[in-house]
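Yeah, one chain of the complex is gone here, protein chain that is, but the others are all in their spots.
Take a look at subunit A:
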Amino acid sequence: MKLDTSGLESTSPFFGSGDELCPELLAAPSFALPLSTDFDEFQKDTKATLKHAKGTTTLAFIFKEGVMVAADSRASMGGYISSQSVKKIIEINPYMLGTMAGGAADCQFWHRNLGIKCRLHELANKRRISVTGASKLLANILYSYRGMGLSVGTMIAGWDETGPGLYYVDSEGGRLKGTRFSVGSGSPYAYGVLDSGLTCLLKKLRSWLEELFIMQHSEMQPVVVLQAFIMWDQMDGRSCLVMMLESFTTIIIQSRPVRWSKKWLKSQGHN
């Protein structure tokens, strides 16, 4: 199995060998893999050894104004909650976001790496990379590490020349284009909310977010409405981070601890 370590290279080799003139189609540097008689057991062992932080809910959807990305902020290892303030939305570059679900280290490293590749693409081609291209780069790398214990369930959301884009990419090598995704152990609940049709709320959402953005700056009130979207999975995580992509910039809105969100929503006349 040829491993694609092009993501790990920092510079191309200075002295090319004679072989470079007749390369195989998609040749990449590779290193020897461990010899094992039972590869499936090896896979299982790898996954068991690295106990990944789980217990995540992340979601993203495309709507009229752009792409909405939301995630909780709890990190848990088994039953132990290790952090309540994890940033699970990673900025790949100013117009692309990635979400973290699965292994935190894997997600962070490979998103950072993807950011490097996107920047290099920009410099070489004098043009931003498309969301399609970026997600494809990540998916190809993850595919070549398939079976080696990476745990990444991510959504690449961004804005490019063709408009808003949303892709789901995972460490099994899957890559899907879509308008609504949710990843993590809380995803079934999120899908329930997403699929039941939030169109009534979406129009309001923008104006709410604007208000909240202003409020956040004037430190009047915590961000209440967003918590309501993500109240599931027995989670009372302290904050949720929501980032909205509009045209070529991102707006970051962070929430604060909240208790009466559902009540507040009801008082606004929405359910």
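To be clear about the criterion, contacts are C-beta pairs under 8 Å (C-beta built on N, C-alpha and C of every residue); 3 or more make two chains touch, one makes a residue touch a chain; residues count from 1.
The criterion applied here is as follows: contacts and distances are computed from a predicted model.
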| item | value |
| --- | --- |
| Omitted chain (choose from "AP-1 complex subunit gamma", "Proteasome subunit alpha type", "AP complex subunit sigma" or "Kv channel-interacting protein 4") - UniProt protein name | "Proteasome subunit alpha type" |
| Among A:Leu114, A:Ile129 or A:Leu142, residue touching the chain not depicted | A:Ile129 |
| Option touching the unshown chain, where A:Ala71, A:Cys107 or A:Leu137 are the choices | A:Leu137 |
| Touch list for subunit A against the chain that is not drawn | 16, 18, 20-21, 25-26, 121, 124-127, 129-130, 132-133, 136-137, 140, 161 |
